[in-house]
Structures are given as C-alpha cells and as structure tokens.
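Partial view: only certain chains, each at its native spot in the assembly.
Order of writing sets the labels: A and B. Residues in every chain begin at 1.
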Amino acid sequence: MSAETISIAVTGAGGAGVMTAGQMLLDAGAKAGWYGLMTRSSGPQIRGGEAAAFLRMSPGPVNCGDDKLHILFAFDWMNVERFAAELFLNSDTLVLCDSDAGEVPNVISSSGARVVALPLKKTVKEVEGGRINMIGLGVLGKLVGLPDEAVDAVISSALKKKGQEAIDFSKAGYKAGFDLAANVECDAALSACSTDGVERWGISGNEAAGLGGLKGGVRFVAAYPITPATEVLEWLAPNLEKVGGTLVQAEDELASIVQIIGGSFGGTPSMTATSGPGLALMMEAMGLAVASETPIVVVNVQRGGPSTGIPTKSEQSDLNIALHGLHGDAPHIVTAPNSIPDCLFTTQWSVFLAERLQTAAIVLSDQALGQSRVVCDKPADLAFIAKRDVVEANVENYERYSVTASGVSPMAIPGTPGGEYVADGLEHAPNARPSSAAEDHIEQLDKRDRKLTQFDYGNHWADIEGEGEMAVITWGSTTAPVREAIERAEAKGMKIRMISMRLLMPMQTEKFAEALKGVTKALVIEQTHSKQFFHYLKAYYDLPAEVKLFNRPGPLPMRPGEILEQIESWS
Amino acid sequence: MTSETAVVAPKARDYKSDYKPVWCPGCGDFSVLSSVTKAFAEIGTPKENCAVISGIGCSSRIPAYTSVYGFHGVHGRALPLATGLKVSRPELNVVATGGDGDGFSIGGNHFMHACRRNVDMVYVVMDNEVYGMTKGQASPTTAPDWDKSKLTPHGTGINPFQPLAIALAAGANFIARGFSGDPNGTAKLIADAMKHPGFSLVQILSPCVTFRPEQKDWKGMVRPAEIEATSDIGRAARRLMTDDGFNTGILYKGSRNVYRPALEESETVAEVEATFAL
C-alpha cells in the first residue's frame, strides 16, 4: 500500500544535522515529484540544544501539519520530551532510534508507538566520512521510497562547494542507511509522482514575502532584525540590490519605519518586516504614514505574545494591534496571507494597494508561515505592480491633499517642478498647510476613509470555497488546517463552506454578507487566547444566529483533525 | 526648469513660501529660515530637487515656510526620514532640520547613528536650550541650574548634552556652529555643509524669546572660532570637549567614508526568483 501523505519528525541534538537531513529529504522528495512542507522546532539553547524537523510529503500540495505522525526518527533522545506535544505519536507511529541510544523515554514508550532500534552509530563508524544524518536520510529514503536519482541530485548540489569527496562520503552514508532500512517494516512509501513539467519551487513564507515585495515594486527596505521576521529582510538584502534597490540596516524599528516613509516620500515603493515588539514600536510612525498619505508596507511575522513572549513560536495574537494599534482615527490596510505560497501574493498585493491608496499596509504573516518551507508549484505572475497616482511637472495650483471623489489625491514626487509641498502629520487643509479647523479635519478624515472603503478589492478579500449551511471562518495560517478539515468532512459527505479572510481592514461588510448567504452556522477558528478574531467579526460583521468559536493560543499549531472534530460534533 | 528663457540664478526668496510662520515675534528661527533659503540659493539646486525634513517643535515648523519639498514628520525622527529619502534618491539636496529637543532628546539615537552612517546630507539644529513648542521645559542642552520649568523646579541637575562632541565621537563628517543673529554667516555655513560630502551637522544658536528671554545676551557672547577648521580627530575632540559653546564657524571637516548605495540593476526579477526553482 502506498500512503497519500506521510509525516516524519527528525529529532536530535543540534549538532546532529537534523535540519540538514530534513531539508535534503524535502528537496529530494521534490525532485521525485512530491510536494512537501517542513517546519522546525528547537529548545532554548542558542546552539547545540535539542532540535526537531517536522516534514510532511505528499503527491498533492501540502500546507499544514497532519495530526498523526508516521515516522519519528530520533538520532538521540536528547530532551525529546520537549517536542512531545508536537509529535502526535500513536500506536501506528514507527519510532526509529539508535541501538545504543539508551532507554526509550517515557513519552515515547507510553504512546504505544512501535520502536525499532538500528545500529546507526555503528554504521557511521563503518562508513568513511560518514555522518549520522546521512545514514538517517538513507533510512528514510528507503522507507518513503525516494528514487535514487533524486537523492543523488540533491546531495550533489547541496555539497557542491565542499567538493567531490564530501559528495561521495555522503552518498556512501546514504547508501548505508538505505541498506539498514531494508528489513524495517513500514507502509509509508508514497506513490510515485512526477512534476508534470510544472516548475516546482522550494520556498519559505518569509522568502515569499520578500519576493512579493520585490515583485510588487519595492526598491527600498529598512531593516532591524527580529525573530521570526529576519529572513524576510535577509532575503531582500542581496536580492534588492540586484534589481537596483537597496536595504539599510537601521538602528532600531523607530528608524526603520520612518526610513521607509522617507524612501516612499521620494517616490520609491518601500517596506520593512518585523514581529510584535517591533510592530509596537512602529505604531506611532504608522500613523504618520496614514495622515501624510505616504504608502508603506510592513510585513509583521507574528510570534507568541505578549511582550517578548515566545519568539520562535507562532500565534495570531497581533491581530488587534494591527487593526487598532494606531492612535486617533487612522484607517489603513491589514492583509494576511493564508498559506506559505500566499505570502508572495498577499505581500505583492499589499504593496500594490498601499501604493494605489497612499496608505500604510500591514501584512500579518506568522512564524508558522514565515519559517516553514514548502515545495509548491511556481506561482503565476501577477498584475499587481506599484503604480501611484502622481502629478506631472508644472501642474497649476497643485494641492497635495485635494479632496477627490475617490479619496486618492495625486501625489507629487520630489524632482517634479510645481509639485513642491510639505507632507504633514498635523491635520491639514487640502493645500497641505496645518489646520485645526473642524471642516478640514472632517474632510480629510472622510477622504482618508473613503479612499479605502470605496476601492474595489475584487475577490481577493477572501478565499471562499465550498457550499453548505455551515461556514468555517478563519484567517492566516489556520486556513490550511481548516481547508484540510473541510476536505476530510467533504470526503465524508458533508457540505461546508470556508471563508478565509485575506483583507482584514478595511472591513468588507457587504461582501462578507454575500459570502454568508445561506449559511446558518459559523464556526470561527483562530489561534489566540483572547478571541481577537471572533471579537473583530462581532464588531464589524453580521454573523449567523449560531456561532461557535474554537480558539487556542500558540505555540501548538491547529491541526485538521481537531477542526474536523469541531465540525462533526456540531453538525 | 525646462523653460526656454535663460536660466536666472535663483534667489533666496525663490525658496521661501508665502505662509506666515507661527513663531513668536523675535524668535531666532526666522533668521534661520533665511539662512536655509540663502544656502539653497547659493548652491542653486532647483527647488524641486530640494527637500527639508523635520520633526516636531517650533523649529520643526520650518519646512512649510520654504517652497521646496518637505516633510513635517513626527517628533524626533527627522533624520531617519531624511536618510530614507537621500539613500533612495541620492540626487536630491536633503536638509534635515529641527530643535534641540527633537534632535538630541527623543531623536538622540538617530542623531548618533546618522553621524556614524554618514549619508550625504545636512542637519540644521536650531538650539534654544528649551522645548519651545510645549511651553518651556528643559532640553538636553539646557544648563543644569535653569529652574524656570515646572517639570524641573530646581533645574535638571544634569550636565548639558554636547552635540558637537557627540557628533565627532559618533562619526559626523562636518561640524559647525552658527548663530541666528548672523544670518549670512549661518547661510554660508549651511552652504558649506551642503558642499561637504557626508553627514554635516550645523548647530545654530537660535534664541527662544518667549521661554528663554535671557538668550538675547547670546549676541554678545558668540565669537568666530579663533582656530581654523581641523580635520584631525584628536585635536577636534580636545577642542570640542573644552569648548564653551559660543565659538562659531566650521569646527571639524573630515573625510570619513560616505554611505552611498549603488542602486544599479544587474538582474531582472525573473532571474532573481529563478533561484527558488528546484
């Protein structure tokens, strides 16, 4: 029998090469035509502590973790308890470990999983230049049915820089592991597959967000590193440069957000990326972007909060601050990618919207999206490329904040004669001069509101799928397990609608009502403790009479199985 | 300036707007405004290629009184805004402006890091040793015994901030001090600052007649520095650390490395994204 999808966890001390093995397995799987997903977890040690790579592979697209684990490959038992909650061990799980690893920890044995010990360390010694992670990769390659060519290609390209000898050692290690697994009973082999000529990409959500910015037209970025957003910036630094843009490492987030306002004022689409604590520091200046109508994009990769919280784990708890963290009445854009590949689309679209509507856009990604790698189809090119409404040289009587029907006032870019104006965070008259008059205030407030609410966001505001009287409403990274839960429910003959909101601000009240037509029950799914999304829905939308909430804070991700349970128990 | 008539040398008034300043009659900032516009005229940058960027404060109101592009941003952040603008639009003549509170209190970190980064722009600080806009509290440059603020009724009791010494230690490339009572001299300092590559600090003693009326005495206290501008960091350090705050002129002129990204396209987006292909 070949599996539809398999989940594998690889754990061990940081030095054991857990992540490398996981990554190579994913990449080789991709060469074999399989889709896949890999997430990481590690202990508090900065280096050398316990680490885990969680993989899922399948002949069809994969966007979230499963709720069962097929194989746990433990290179050693180092603090494996730390990952207990993330492992989903059961009696079907095959646990592989070294024959000399010592007593099987209680979390493993008590799960009823089948433990198979292999002479890994012994084998390492037998293979010249052998490393335990290559042996492990060999074992796994055999069990999942990786074609040899795929593995060879991945090993060769990963170790190209280290030279032919390293490549040969690794291949030998792989082979040794492959042979070790010969007698291990396991039905995890995936059905053979091909890429059907569609180009496959290997990309993380953070890289995808960076690329989305770049493709949307961003050419200036100011950066201050913070977990789990740093990779957005680290991907952009060398790549922006190639397309004629630049990245400045700033002294802090107060500087990075204001630097991008400066860049954007100069006509260059600009963005930054951060996480909760950094976003909080950016809120004052975000208001300046809104009031001065200077487009900017901030990708906020959420982590566990509050305060420093749990920097390496995911949560959806920055929804409130993204929506409401600006002082004063400050309408802006809040979007959220709902899958790893969607980090590209949503970021690119957000750049387009910010530029088109001359406002601040916050893209709410999260650690689960940002730091996971996915193997997916190459995304299609989009038409969303920054295009600001600007004035030509020498317009007469130019007024920067002129009151227009659309609410968007044409902008003058420095260098344009006749367009000279002073952008201001003080309330102002249409001619940009400070004003505290009630008429000017209301006129500009109306204008800044109108440009956002009247704009037609098309059907990108949400992913709406399926039919049925029950709707599951969600956003962001909980969308993938919701989707999978609904697929499983549909496989059981149920009919369920999914609404995953990509545009969280401005509110799409009418479209939401339309999407809910015929729905009598709504199940709301979110990963927060204080029910932020649920309260947001209550505040701004009409919900059906029956509403049920299933929420949980991080760090444990939502799983399809538990969502399916919620659906089934409510039907 | 695409017109076909002969190009006339720009005048200071071309860089002034017709908008009436909110400043108190007699405020030193009026003449700083003149100096800034004179400096633009001297350099001759077409006004659409000039930008004046500020934070919040009386002094930070200056952009609207010029006729060039400008940004009246948030308190303390003139320098990062100017940095983002200049780095992405290197051809513009970018002048950041503001007060001692804006620049050295809430904006102090950006000040240090702008000095270090050494982007080619000018920073004009109108120093009146007080927060004028919020009605008279001590600023970092206020003397420790000034006890006229309700917030510090016995004076701050702390050593005044030394902007020029800090600028030097942090890495600024051009350091000068002017006095608003000498608008021509100050205009020249600003123009020299514009010509000098890298980050140039021009501190201008600019009295607050409302909350620091005693600053009218500054007129009799300022004097042109006796020694020429130096490029020796050690000498400049000694000089600035022992300076009484009333020597005017260019006090340091360096040749530190200027931050200037290339902004040249070498690949298409398609080439860049090809690296994700497996």
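A few remarks follow.
Here is the rule we go by: a residue touches a chain if its C-beta (ideal position, glycine included) is under 8 Å from a C-beta of that chain, and two chains touch if they have at least 3 such contacts.
A quick note: this is a predicted structure, and the numbers were derived from the prediction, not measured.
Only one copy of each distinct protein chain is displayed here, while the full complex in this structure file has the stoichiometry A x2, B x2.
Assume only the chains that are shown with their structure count from here on.
With centres defined as mean CA coordinates, chain B is found 42 Å away from chain A. Listed in rising order, the residues of chain B touching chain A in the complex are 1-2, 19, 46-49, 51-53, 63-64, 67-74, 76-77, 80-89, 91-92, 109-110, 112-113, 117, 261-269, 271-273, 276-278. Residues 27, 30-31, 199-203, 207, 211, 214-215, 219-220, 222, 239, 241-246, 248, 250-252, 254-256, 258-268, 270, 284-285, 287-288, 292, 375, 378, 393-394, 412, 414-426, 432-434 of chain A are the ones that touch chain B when the two sit in their complex.
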